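For this depiction, one protein chain was excluded, whereas all remaining protein chains were kept in their positions.
Letters A and B mark the chains as written, and numbering starts fresh at 1 in each.
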Amino acid sequence: MKDIRIWDGPSKPASGGEPELTRRSFLRTGAAAVGGMAALAAALSPLRELASDDIPNFDQFLQKHYKEMTAAEMEQALERIRKKVEDRYAVRPHLRDVKPMEGVEFVYALNLSRCIGCRKCVHACVAENNQSRSPEIQYIRVIEMPRGTLDVEKGNHHYDRPTVPDADHFYMPVQCHQCANPPCVKVCPVEATWQEPDGITVIDYDWCIGCRYCEAACPYWARRFNFAKPNLPKDQLNPNMSYLSNRPREKGVMEKCHFCLHRTREGRMPACVEICPTGARKFGNVLDPKSEVSEILKTKRVFVLKEEVGTLPRFFYYFDERYPNTLDPEALAIADRLRAEEGDAYGCLPGASGPRKDFVAASTPEWWNGARA
Amino acid sequence: MRTYLQFLIRCFRLSFVGDYRYYAWMFLLTVFVLLGINAYCKQLVYGLATTGMTDQVSWGFYIANFTFLVGMAAAAVMLVIPVYIYRNRELHDLVIFGELFAVAAIIMAMLFVTVDLGRPERFHHLLLRFNFPISMLTWDVLVLNGYLLLNLHICGYLVYCAYRRRQPSKLFYIPFVFVAIVWAISIHTVTAFLYSGLGGRPFWNSAVVAPRFLASAFAAGPAFLILSLSVLARFTTYQVPPKAFMTLRNTVAIALSISMFLLGSEMFTEFYTDSAHGASAKYLFFGLHGRHALVPWIWSAIVLNLVAMLLLYLPISRRLPVLQAACVMLIVGIWIEKGMGMIVPAFIPTPLGEIVEYLPTLNETLVTLGIWAGGLLIYTILVRVTVPVLTGRLTYDQEFSVATDMRSPNVAAAPEAHS
Partner (left out) sequence: MADPPHITIDGVPQNCNGCHQIFHSNSPAGATLNYHQEIRLQHGLNNRCVNCHDSQNRERLTLRDGATVSFAETPQLCAQCHGTVFRDWERGTHGKTLGSWITNSDAQRRLSCTECHNPHAPRYEPYKLLSGPNTLRMGEQVASPTGGVRDEQSPLQRWLRGIDPKQRDHPITNGARP
């Protein structure tokens, strides 16, 4: 290997003397440089397929965080989004920024005794909130659970039957629980998600950087990521939209249930409540003592999922009492009369202290391992 | 100033100079870098759907490699502590290679986070609304950048002083060295807290994650340095004292033992308790509901680590080839264990009990390889430039020639050129 001098030293020359900048080495260096640039250009070539509306324009790039925008800046941003929606979906959307109402804290309650697992809520939500149809994004997951457990690992997300409900299962829909102590908000590095005064945790889709830390932090698997460009047919766009809720999303950002805030902040019910055929879903203002959710919290036995993680969900599950509430004199009187008229009305013999033995045997679920009990 | 610019230019030009093996190595790395750039461009166009990640397993290969590399960066401290606290002589001149590797590893770690972002062009939002100190990710951004700057300063200062034939002023680097010791531990602790602070992921929600990360990093990092110093000793005229390998070997053996002990503690807690929180660990080690994609991986990792540990404690590993083999084994073992074995199972089953498995896609793998190749490229250049400077063959008044630098089979080792 010969000496290669890489610069003309300022002081004493070494043995070689002349720098070897010959025509040959020049050509070689030049060829290497050209080859390198060509390879780099080839490597970058997929960028040509980047859709033009995928690249943020100057206004979007400089758009401020939701909380920092003035009214005029917000109107400018809304107009930009309206135009983009119009370009993409050929519909002029009714887009606005709906603010929370004073003295309102939203709470959701779901009656597990009534849910039949028909998944109408899932599809109503998708239609209302302009989720991507392919790849598919859904905010609500309905889990078919075997009776006798609340362990979601025993549930089935992909149940399919000719009809529901199935006698051996109950159905547990899960969506964003709008926690009062939300871990997703805590972890976001850029404050792209936060809790609003009415209890709804929202996302600024124009601020999210797509790190998916919130998705890892959520104990309810409520958050969804746009892994590809959302695909929503033009004729299925819901033009009634707001900045923080159901306006069309971009590739690479998070989204999640927001209690249909563009509806609920105007007094309407969320889409999932409106569609539910059994009235299992209840929604309202917990600060109003006369609201349905306040009544449920007062009078029903409610529970929240994963209470031990300390997230303080605003989403409560409850059951109807299967037996009349024995503390309610009115109900007690009715029960007594029915028992007198019908004898063995509830699967209990009059005067017996517990369920019948054959009832226990018949209702034991299949997965139950008697040996471990 | 002019001298400094000249120094940078000379370093830049020097990085293009070497023998055929150097060119072959750099060419190979460049090819992988270009493949990685190409794959990343596809990811930019089509979104993260080009990866194997899903809403169920929302972090994968990228974050796994990120975690591993933060550990590798922190491991430089295992050279610094013996030298600056215990006054170890053999390692003294080698510290700088650890710090250079830390620089390369931090850059790789940052690249892995960047390619994991869905909206990388919004990176500046971090500067505008920085959720500090609430979000652990912001802590990570701070400590990683701080660590990068610290190491760049320490290495850059020492190398430049050697270039100027000046004695480095202690005031300008010793305080930074001690800050860097604490800082190195902090970067991996913060990275562990990133995971262990999430109550919704029982697999991560364990206090032992941070100590485990540190222990495994302090095994894998020095093991990598053993390998890179072997390369240095083999291909350049740089003199690596043989005792240095033995010191590093002890470090690796002890750190690996602690790491295995902590892993065992974690496994005991998960499996003896046998609660619903152990589902992820069950999936990792034995499979769950008939799904067991990670089982062969984690057991190979454990076997590799155990064999490496055994070798390191036996006198046989005083021989360099055995030591190198053990190092390769434990690096691979730890890479599996704290990469895929730590990140992926936390998502399986999902918080709603669904089991969706994860495997990286080809595109994702190419991006990953590209970043690794880029990091090694940076490290190679840094070492390439540093060695002649430290050995006094490249100084402000001293010319440099390749023949005296590379130990080539074609050329007998030339006598030292400088006076």
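Assume a contact is a pair of C-beta atoms (placed from the backbone, for glycine too) under 8 Å apart; a residue touches a chain by one contact, two chains touch by 3 or more.
Predicted, not measured: the structure shown is a model, and the values here were computed from it.
Within the complete assembly, A:K120 is the residue of A:R82, A:K120, A:R223 or A:R249 that touches the hidden chain. From the options B:M78, B:M108, B:L225 or B:I355, the residue with contact to the unseen chain in the full assembly is B:I355. When the missing chain is restored to the complex, the residue among A:V202, A:M241 or A:I296 that touches it is A:I296. Across A:M74, A:M269 or A:V304, the single residue that touches the chain missing here is A:M269.
Although one chain is not displayed, subunit A still touches it through residues 111, 116-120, 122-123, 134-138, 141, 156-165, 224, 227-229, 231, 264, 267-269, 274, 276-279, 282-285, 288, 290-292, 295-296, 299-300, 318, 320-321, 324-325, 328, 330-331, 333-334, 338, 341-342.
Assume only the chains that are shown with their structure count from here on.
Note for the complex: subunit B touches subunit A at residues 9-10, 13-14, 17, 19, 30, 34-35, 37-38, 41-42, 44-49, 51, 53-56, 58-59, 113, 116-123, 125-126, 128-131, 134-138, 141, 194, 197-201, 276, 279, 346-347, 349-354, 396-403, 406, 408, 410-411, 417.
In the complex of the two chains, the subunit A residues touching subunit B come out as 1-7, 9-14, 16, 36, 39-40, 42-47, 49-50, 56, 61, 64-65, 135, 141, 143, 151-155, 157, 174, 183, 186-192, 207-213, 215-221, 223-229, 250-253, 306, 309-311.
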